[in-house]
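Below is a structure I'd like to ask you about.
Every protein chain of the complex appears in place save one, which is left out.
Chain lettering (A, B and C) follows the sequence in which the chains are written, and residue indices restart at 1 in each chain.
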Amino acid sequence: MSAELLADVTTMARIRAFEERVARAFRDGRIPGFVHVSIGQEAVAAGICGALERRDMITTTHRGHGHCLAKGADAGAMMAELFGRATGTCGGKGGSMHIADPSVGVLGANGIVGAGIPIAVGAALAAKLRRSGAIAVAFAGEGTVHSGAFHEALTLAVLWEAPVVFVIENNRFAEFTDSEAMWRGAPLLERALGYGLAAAERVDGNDAVAVRGAAAEAVAATRAGGGPRLLEAMTYRHHGHYEGDPAAYRDEAETAAWLERDPLEVARRALRERGEEGALDAARAAAEEEMDAAVAAALAAPPPPLESALEHVGG
Amino acid sequence: MSAELLADVTTMARIRAFEERVARAFRDGRIPGFVHVSIGQEAVAAGICGALERRDMITTTHRGHGHCLAKGADAGAMMAELFGRATGTCGGKGGSMHIADPSVGVLGANGIVGAGIPIAVGAALAAKLRRSGAIAVAFAGEGTVHSGAFHEALTLAVLWEAPVVFVIENNRFAEFTDSEAMWRGAPLLERALGYGLAAAERVDGNDAVAVRGAAAEAVAATRAGGGPRLLEAMTYRHHGHYEGDPAAYRDEAETAAWLERDPLEVARRALRERGEEGALDAARAAAEEEMDAAVAAALAAPPPPLESALEHVGG
Amino acid sequence: MGDREATRPPRYVEAVARALGDELAADDDVVVLGVDVGAAGGAYGATRGLHERFGPARVIDTPIAEAGVLGAAVGAAMAGLRPVVEIMYMDFLTVCLDPIVNQAAKLPYMTAGGVRMPIVFRTQTGGGRSSGAQHSQSLEAVLAHVPGLKVFLPGDARDAYDLLRAAVRDDGPVVVVENRRLYNRRAEDFDSRAPLPPGRARIVRAGTAATVVAWGRMVDEVVRACADDGPLAGVDLELVDLRTLVPLDLETVVQSVLKTGRALVVHEAVTAFGPGAEIAARIDERLRYDVEGPIRRLGALASPVPYAPQLEAAVLPDADGIAAAVRALLEG
Partner (left out) sequence: MGDREATRPPRYVEAVARALGDELAADDDVVVLGVDVGAAGGAYGATRGLHERFGPARVIDTPIAEAGVLGAAVGAAMAGLRPVVEIMYMDFLTVCLDPIVNQAAKLPYMTAGGVRMPIVFRTQTGGGRSSGAQHSQSLEAVLAHVPGLKVFLPGDARDAYDLLRAAVRDDGPVVVVENRRLYNRRAEDFDSRAPLPPGRARIVRAGTAATVVAWGRMVDEVVRACADDGPLAGVDLELVDLRTLVPLDLETVVQSVLKTGRALVVHEAVTAFGPGAEIAARIDERLRYDVEGPIRRLGALASPVPYAPQLEAAVLPDADGIAAAVRALLEG
């Protein structure tokens, strides 16, 4: 268990360092467009993707940097992508909301809420039909479950017995709206089971150990042919919806309580119990260095060649 | 109760006579396009719409003739519509799949599976906000529940406490596909309750008395502010998906069993218990006459004036 | 701020909010729906203050379920409301096109006028800020191709106000396409300029050398190109802001081209199979034997909109690209 925790702590530290630099670079006007960072949600990315193999595939959302890093995308190439450079994962053509690295199974972030979920189901179907042994994970926010895409994707996954795990990151808000205010009826897990998923479980999304445990089980069961399932990870984003959003719609006390439960601090406690507290600081220090280098490399990288604007249209 | 049964028997007889003539006229090449008749499902239309008031609104599907008749649309104008005549409910511009009569609350059949469901929710929302006292009913087939439209519509109805009743006509087939083969997970009622509907009930869709009873209760509760709810009416279409479909995908024994339970025959038994068996034959005779006249009038009616082709574009 | 601010003409986005507020105040049947249009006042502030003023029953925050919300709005319109529903980005039309194209646009026709369809679909576009391929599309051609829909594309704050109010008053379905890159702009002549109805183009700038037809933000790009310090300074262009694609004021365009003898249609949408093709074809059909000069189009190149600023600038039309196209036009 300890090796996994150490790996996840390393991943979380890397995500945190990455996202902090993204937020800063955005504030400084070095990253264009808009960015949605996942600070506060690192344990979900680390725990879930930690349980995956390289051949496994994920689809993610507008808030996808953490998932991509955790799945193995290169931080330097990702940073370069956000900076709009030729050396980016997508040659500067995708950007934050479309970051992808198919070589490590990242089939893409998505700017359309819900769109990634059926894509993951299809990737899982392909894995099943081609007997590749891979599984797929669909990351989505809790605000996404009202969309038709969610409903249709779960229906198809169960019907096709597709090896896919749905991971709902419940960070309480969808943009500026309290998701509780939009919720009626049975809780998500109950509804998910109604579709015929093999299992649906809620997990503390700020506790990497808990996430990894649930993920390992879900991934193994799904890979073994046990059918699709869902995890709801309860978490919180420390920043606003996008960088620049002051998040005034949130309750300060609630935010403070969640900051207390920063996943890195939760991990620190877990490490402490194992007598390995130092590992976190070491991981963070290493991550700071790695991500400083990523930023420096991105800054130094050339913009995409103009002719690339008309390349890869339609394949 | 007896007055209601008599009314519903009259409605059913009218639908049957209407649909039989539609099927014949289609076979004879007098009705163009394609038509989906509701023979075998009359008790649902009669029982549900019988419980409605004129101000109430319905949306229906490609298989909507019965609902329209039951809600009060004029049979002559409907027949003329199917014949593509100027005197049709829609001036010959809608046809079977788009038949509508807003003056009696029929907001329209629909050629897009699922599209009518959110429309009914919105009509109900309007009734609520305008305090009109009306409610809305969305008719849909069981094949429709996998669509995003169904999911989103139920979600919104509950959230808005819209006075709407969802009526799922479960006739076992969606086109040529056995709907059981597409179903996984919990039964519809359970899933429906998961959305937070106030109630969800299954009813024998071939028994007008049962349908009417459940409908009256659901309509009253919804009108009283009790929130949206759902009825699943188990029924069967005697004909194929559309006229011309030999329905070879169905089990003959099953079809025979359902023909035994023809809603008109079920009604006959109910009438017999009340000593009013003669009412059915009288209703059918009257309906035959009415619908013969409808056909004659439709045949005699002029085609739409050519200039109407460019009228009412966009309102 | 303060007094000064209060007396200045409204920004484009404020003009939108004002139009909505005025309609909400004037007619109890008007309701506003969409993701975050309520308490948050809209992703860009276009509904700011309305929730407080008119309450959650009339300014309705919805879940992320656009197809359902738009479908419901269609039903509400048939049942007596006048819904104004927001699609946050025009790109999201792809998840909710059916209620617009197959329902709202067709129901009045399919019922031979049996239903009214007083519904407004508000959305916005605006490339050029690295929003990425799924938040940068101008899809007005898709809408204008569907009989039964009106399509309004206000190019400044005055039109944002006038066209939106006209849309809400319309008994048929209207799509209003705003441009987020104009949201902070003010029309300095907001109070003095007479409102124009939909279906009437506006001569933004009279001239004789050539006609440029544009709408939305491209109007502004042309104005910039023609400014004293712009790349077209001194060129006597006539600039026609179409304002609405449906209805289309072809007559104003034709009269202008008759005068100038050449025409360029500029839009942010992709050129290929884009809205400019219709305008160009219509001009040619009307004036083939009357004008000598070429009829040209300038739109986005045929790629998804790339993220990197340099690439995006290479793909989307701007003042410099317009200047180059105008020069080619004058030589052609």
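Points to keep in mind about this one:
One rule holds for everything that comes next: contacts are C-beta pairs under 8 Å (C-beta built on N, C-alpha and C of every residue); 3 or more make two chains touch, one makes a residue touch a chain.
In this text, all values refer to a predicted model and were calculated from it rather than measured experimentally.
Considering the intact complex, the chain excluded from display touches A, B, C. Interface note: of C:60, C:97, C:174 or C:239, the residue touching the hidden chain in the full complex is C:97.
Note on the undisplayed chain: of the listed residues B:64, B:102, B:122 or B:143, the one touching it is B:143. Listed here are the chain B residues that touch the chain not shown: 32-34, 81, 84-85, 90, 92-98, 110-115, 143-144, 146-149, 174-177, 181-182, 249, 303-304, 306, 308-310, 313.
Touch with the hidden chain on the side of chain A covers residues 57, 59, 89-94, 98, 100-103, 107-108, 110-112, 115, 117-127, 129-130, 132, 134, 136, 148-149, 151-153, 155-156, 159-160, 308, 311-315. The omitted chain makes contact with chain C at the following residues, 67, 91, 93-95, 97-98, 100-102, 105-106, 109-110, 132-134, 139, 141-142, 144-148, 245-246, 269-270, 272-278, 280-281, 284-285, 288, 294-297, 301-304, 306-307.
Heads up, the rule we're going with is that only the chains that are shown with their structure count from here on.
Comparing per-chain C-alpha centres with the mean over every protein C-alpha atom, the closest match is chain C.
Here the spacing of chain B and chain C, counted between their Cα centres, is 40 Å.
Centroids of chain A and chain B (each the mean of its C-alpha atoms) stand 46 Å apart. Chain C has its Cα centroid 36 Å from the Cα centroid of chain A.
Touching two or more other chains at once are residues 62-63, 65, 67-68 of chain C. Each of residues 148-149, 151-152, 155, 159 in chain B touches at least two other chains.
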